[in-house]
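Here the structure comes first, spelled out in structure tokens, and everything after it is commentary.
Only one protein chain is missing from this complex, and each of the others stays in its spot.
Labels for the chains are A and B, by order of writing; each one numbers its residues from 1.
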Amino acid sequence: MPAAETYPDDLRYHPEHDWARIEGEEAVLGITWFAQDSLGELVHYEPPAVGATIAKDEPYGEVESVKAVSDVIAPLSGEVLAVNERVVAEPEIVNEDPYGEGWLVRIRMSDPGEAETLMDADAYRAHVAEQ
Amino acid sequence: MISEPGRAWPDAPLLFERSRAGRRAGRPPQPGLPVPELPPGLRRARPPRLPEVSEPELVRHFTALADRTFGVDTGFYPLGSCTMKHNPRLHERLAALPGFRDLHPHQEDEAAQGALELMWRLQEMLAEIAGLPAVTLQPAAGSQGELTGLMLMRAYFADRGEERDTIITADTAHGTNPASVTMAGYRLEKVETDARGNLDLADLRAKVSSRTAGLMLTNPSTLGLFDEGIEEVARIFHDAGALLYYDGANLNAVVGISRPGDMGFDIVHYNLHKTFSQPHGGGGPGGGPVAVRETIEPYLPVPRVVREGDAYRLDSDRPKTIGRVRGFAGPFGVFVRAYAFIRAYGPALREMSEVAVLNANYLLARLRDVYELPYDRHCMHEFVLSARGLKREHGVSALDVAKRLMDYGIHPPTVYFPLVVPEALMIEPTETEPKERLDGFVEAMRAIAHEAAESPELLHEAPHGRPVRRLDEVRAAKQPVLRYRFEEGPALVEAG
Partner (left out) sequence: MSYLSLTDADRAEMLAAIGVASVDELFEQVPAGVRLGRALDLPPALGEAELARHVEQLAARNVHTGVELSFLGAGIYDHYVPAVVDVVLSRGEFLTAYTPYQPEMSQGVLQAIFEYQTVICELTGMDVSNASGYDGCTVAADACYIAKHVSDRRTVVLAETLNPQVRQVVKTYAPGFGLKVVEVPHRGGTTDPDELGAAAREAAAVIFQQPNFLGCLEPAPDLAAAAAEAGALPVAHVDLMSLGVLEAPGAYGCALAVGEGQSAGNWPSYGGPHYGFLAARGEFVRRLPGRIVGETVDADGRRAFTLTLQTREQHIRREKATSNITTNQTLLSLAGLATLAWLGPEGLREVGEACLALAQYVRERLPLEPAFDAPSFKEVALRTPLPAREVVRRAREHGVHPGYALGRDYEGMDDVLLVAVTERRTRADVDRLAEVLAEVCR
């Protein structure tokens, strides 16, 4: 079942439709409800390698539906600590639960100050409304 | 209104399901000589599981599969950008003449004079059509022609000691253009389309620099519109020392009317399977010859077909060549068909393009009140409509329209391309269709627009009259089954 449209208040958002949940020095990243809805049912997630360095505003992975492919843009910079292997095996989890079970990577932030440049949920909702 | 299947479609078992151990069709000749032993490890240990079928069943198999396939010979096929015109039957007879079909490509030049002359004459005719003097026939298809053109640019600039690393394409370009750019080792930059469907000249001026190797452009564009600013576009690139590449996918619109060379293009590929009627074969073969200006001629692939007095030969002694892009001199059978096609029309090829444009504009005129027209101009050989209005008002998508057309016995147009038009329906009737077929298409499209308002579910659930209904493409991509699974036995029984 696809999830209903939500943008949780405890997350930070990137204009390319990616979210970050800050947990101390670490952050969990994923794509927003809007991103998964635009793509349709996901059929493939190409994750980065654990240990890889990712840079804010740069692609770190890919998600695919049947007829579309999209770079996943890093909202924050850091080192990849973990990849959600469940999503690799069952990418549709992102459609069902984009902010929970459908997370994509966990990173250790290299520049926690970057989080200040991301949008809060209200700003992101306004951003989505313009799309 | 058509909602019920018009005919029953029998199951079509796979060849492997028709297979019975010990059955066979062909019996190859045996020379009656001893078979030598092979060195250890080289002999095949387990026989390949090829189907074991008799000839009658094999013929029935392919006949059943043909029956489940729709071609231009079946009906109207307005697949935009693919130029699905009639394929003259004479061509098949000519390509199968023993002097062509049974001619070995390593045959000595003096024993292949007829083939070489045909290729040389085809080169000359293609040069006249492009307005450029030198032609290579070698590339296997349009996309390989593109790659060849980009390699020619690289060789040209390397020879001049210039370092240029960027190719500019339009945002309406076919996906092959950017893919070719990457394969040729270039960087890609995209230029936008303006409100009339022409290249945005201000955007272009800002992006062309001394790093620009060239432009790749389809003209008319994938919107079916001739770029009215093409002379200025050419000036911008040539002033920067860059080259212009013409993607000939849409050449069918302008043969004898406007030549790429006269528009300012330096390198051109032709799609022989589109403009010059090589049958598309369910996906190929094609042919992608490339024509160039004198300055680029030294870099063309080898071998070249050259004439010396009354004799023709293959010439590989070209020190500046980019090399070879495929085997031999190219897909010769395709050349036979293209040559015959051009000889049948002669200078009246212009009329071919005129009628292609007339047919497209006629469809446009009769459909523009029921579907949205994003660029309100006369079109060339094809045009793009949008089903945005149907989507907004009735929740019916371009895909629904496409699938419903199947129930009217018509192959859908290209959908969701070009990317700059939402809910795009890209329609190319070609010059060979009679008015009744065009009218039939208009009636179907208008009826479908009506159905979208009255009974949208009829569209959502279409097609209703084909061997299968809509497919689970998510499953196909997520759990790919890309070959028959012998281990699991026939799946047909449970699915049937």
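Please note the rule applied: a residue touches a chain if its C-beta (ideal position, glycine included) is under 8 Å from a C-beta of that chain, and two chains touch if they have at least 3 such contacts.
Just so we're clear, the structure is a prediction, and the values are computed from it rather than from any experiment.
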What shown chains come into contact with the chain that's not displayed?
A, B
Using the document's definition of touch, tell me which of B:P51, B:G248 or B:P289 contacts the absent chain.
B:P51
Touching the absent chain in the whole complex: find that residue among B:R205, B:H238, B:K320 or B:R475.
B:R475
Residue ranges of chain A at the interface with the undisplayed chain:
44, 64-69
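We take it that only the chains that are shown with their structure count from here on.
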Where the CA atoms of chain A average out and where those of chain B average out, how many Å apart are those spots?
38
Report the residues of chain B in contact with chain A in the complex, numbered from low to high.
416, 473-474, 476-478
Considering the complex alone, what residue numbers of chain A touch chain B?
41, 43-44, 64-67, 91-92
